[in-house]
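Other chains dropped; remaining ones untouched in position.
We just call them A, B and C in the order they show up, numbering each chain from 1.
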C-alpha cells in the first residue's frame, strides 16, 4: 500500500488549462438545424404544424390556403389558445388545472350579468370579472401550495363548483348578442375586426398572441420564469436552493385565473352573447391540456415551452377545420382527429429521435 | 307522511329543462308535494338517470317524472320503479316502448321538426330545389331528441331520410353537411363556420335549438351573410322567440315544458291520493302537450302562430 | 481558554421519521471563524443534523441558537436570510435547468437599465461568464457546453456546480455536506483550497466528510457523530485519524463518554 505517496501534490500547483474542446461534429445546414432543435424545443411542434398545413393545402387546394380559411383557424383557436397558455403555466409547475374552461365561462357570465342585472357600466364589469378569475386562481393556488393538496383534485373540485355557481348565479339565462350590442358594446370589444393584408383578424386574436408572447418572454427571460421551471422540475430542490415555492405557485395560479378571465372576455367578443352553458366550461380543460401536451410540455412539469402549447392549439385547429372542409362527417371527423393527434405526436417523437 | 315526487331531466343546463323544473316546483308547492330534482351530467346521460331512479326508490317517492336521455336503455330501471309501486310519467320524450311508462306527456319532437321543415320549404318556394342546407345537430352520440328533430325537418323539407334512427346517412345533394353544437352558442358558431368553409353558399340552416341558432347567426354575420340565409330552430324559449322577432331566426317550433311538468305533478298528486292514473289524448298513445310554429312570416299550408302570441306563451 | 459564544448552536435536537430515529437529543456548536468537521458512520444522522440547522427539516424537539439567541427556521429561505448557505448531499439542483440558472437560482442578475428595471430581463451573459469562471477555478474544465442542463452533467461536474454556488454566495455560515464525494483528485484539492479561502474571509464552515486526510488537514475541530448524537468533539492536532475512526465506528470509546449502545 502506497498511502504515503503525496499524490495530491501533483495538483496543488495550478496550471493554465483550457476548457475541453472537441471538433464540432456536424456542420452545415443540417448541423445548424440540429442545433436549433436542441436550443428551441418549440420548433418541433412548429414543424408538425407546417406539415399539417401543407398536407391539407395539397388535399384541399386554394380553398384551404385562402386568407379566409387561415384566419378562420386563428379565430377558432382564440379561446383554446388563451386557455392553453394558462394551462401551460400550471403544467410547467407540475400541476394541472381542470377548472380553466369553467372559470372562463363564469367570468364571461359575471361580466355580462354584472352589467345587465346591476346596471354597472361594462368598462367596470370587465375588471370585476377579471378580478373574480384571479380570486378563483388564488383559492386554487392556496389549496395547492399551503394545504398541499394535489392540483388535480383541487381544480377538479373547483371545476364542479365554478360550473354549478355559473348555472345557479346566471339562472341559466343567456344574454342575447343584440342586447349586448345595443346596451354594452364594450363587452364585445374583443370581437372587433380589422384587416391586415387581406386577413381578417379580431382584437381577440391579437390578445391571444400578446398573452402567448408575453408569457414566453417572462418564462424565458425573467427570474420569475426560472422559478416556475425550477418549482415544476423538482420542488424540493428548488426550495432548498432558495426559491419561494409558495410565492411562485400563488403567482402562477393567480395569473392563470386572470388569463382565464381574459378568455371569458374573448368569448363574449367571439360569440356575441353571454351563455352559461358554453361548451368551453365542460371541455375547455381537456382541449387546453391536449394543446399543451401536443406542444411538447411534459405533464411532469419543468420541461417545455409555452410557444409549443400555442402551436399545439393551432395543430388541433388545423386538423378540425381541414377535416370539416374535406367533407368528413362529424363522427368520422371525431375519429380522424383522434388518429391525427396521435400521428402528430409520433412525428414529433420521430423528429426528436433522428435529430438526437 | 308527506308525498314526495321526483323529477329527472336530461340535463339541467339547457334552459328547456330549467323551465320544466321551475314549472314542476311551482306546481308541487301549490299541491303540497315534496319534489326532488335530478339531472344527467351531459346530453344522453343514461347512467346518472338510472342512479336517480334508484335513489327515488330508496327515498320511497310516490312518482317519477322523467325526460329519458335514452328512451330504451332506461326501461329496466323504470320497470323496477313501477314494481315498487310508483307512478312513472315520461315527459317530453316517450319511452321505447311507449307503454313502459304509465303515461307520457310530450311534445312530438319529430313533428316539431316537420313543422320547420315544411315552413322552410314553403318559404323558399321553387328555390327549395337547389337549396343548400346546413344541419347543426346536438352531439356525435346522436341523442334521440336530436335525431327526431333533424329527421322531422328533412321529412318536412322533402328530403329522403334513410334510416330514421340516424342522421348523416342521407344522400340528398342539397345537404351541405352536419355538424354538432352541444346545443349552445359556442358550438353553433363553430359548426356554422366549418360548414361555411366547406360551402359558402349555404342558404338554409337547421339548428337543434335556439342557442345554436344564435351562434350560427354570429358566424353568418361576421361574413356578411346574415340577410340571405334562413335559420330555423326548435324550442320556443323566450330569448329564442325574441330572436325570431329580431330576425335572427326565421321560424321556430315552440314546445311547452312548463305545461308538461305541471300536468305531471298533478297526475302524481292524484295518484297518491286515490290511485288514479292519467289518460292519453284521444287517438294517441300519449298526452300531447302540443307544439306550435312561431313566425311572423307565415307560409301557406303550414299552421303557425305569430311572434307576439309566441312571446305570450313562451316559457319563462 | 474560556470558550467564545458559539455562532451557531443546537441543544437536544430530536428528529424521528416514523419508526426511525435520525437525531437522538443531539447537541452541536460552531465557533466563529472555525472550520468544524462532522464525521460519522453512514446513517449516523449527520445530514439530518445539518438539515435541521439549515431549515430544511423541522426537528421534533430541541432548540437552535444563532449568536446565542433562539431561532426557528421554517424554510431554507429563513436560514439563508440569516446568512446560512448550504450544499446538501442531494445537491438541490433543478435537473432541467442550465448551469447558470442553477448557480443563480433565487438571486438572479438583471440587465442594467430599462430592460432590467421595467422588463426584469435577466442578464444571461453576466451569469454565464460568472459560472464559467467559478467552474474553471474548481478545475472543472471538461464542461463543454455552459448551456447544458444540469442533469446531463457527470456526477462530479454536478457536485462542482453546487459547491461553487455555496462558496460564491456564502455570507455568514457555509455548510458543506460531503462536498468532494464525487470529485476527482484535482477538483477535491481545489475545494479544500476554496474552503480555506472562505474561512480566510472570516466565514465559519461546517464540513461533513468521510475523507479523513482531508478532514484532518483543514478542520479546527472535529465533531464525531454516532447513532444520532454527538459522541465527542476532538482536536485534530491532539488526536490521530485512527482515534477518530475508532470513536466514530464504536471500536473505541473516548474518555469521559459512556458507550451508548
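Things worth noting here:
Criterion: a residue touches a chain if its C-beta (ideal position, glycine included) is under 8 Å from a C-beta of that chain, and two chains touch if they have at least 3 such contacts.
Keep in mind the model is a prediction, meaning the values are calculated, not measured.
Only one copy of each distinct protein chain is displayed here, while the full complex in this structure file has the stoichiometry A x2, B x1, C x2.
Throughout what follows, only the chains that are shown with their structure count from here on.
The minimum number of touch steps linking chain B to chain C comes to 2.
Among the chains in view, A has its Cα centre nearest the centre of the complete protein Cα set. Taking the mean Cα position of each chain as its centre, B sits at the greatest distance from chain C.
Averaged C-alpha coordinates put the centre of chain B at 72 Å from the centre of chain C. Between chain A and chain B, the centres computed from C-alpha atoms are 37 Å apart.
Once the centre of each chain is set as its mean CA position, chain A and chain C turn out to be 40 Å apart. Residue positions of chain C touching 2 or more other chains: there are none.
For chain C in complex with chain A, the residues that touch the partner chain are 56, 75-77, 80, 86, 88, 90-97, 101-102, 105-108, 110, 119-122, 124, 136, 139, 141-144, 147, 185-186, 189-190.
Within the complex formed with chain A, the residues of chain B that make contact are 12-15, 18, 42, 137, 140, 168, 177-180, 182-187, 189-190, 193-195, 197-198, 211, 214-215, 217-218, 221-222, 239, 242-243, 246, 248. In the complex of the two chains, the chain A residues touching chain C come out as 7-8, 10-12, 14, 17-22, 39, 217, 221-224, 226-227, 229-230, 233-234, 236-244, 302-303.
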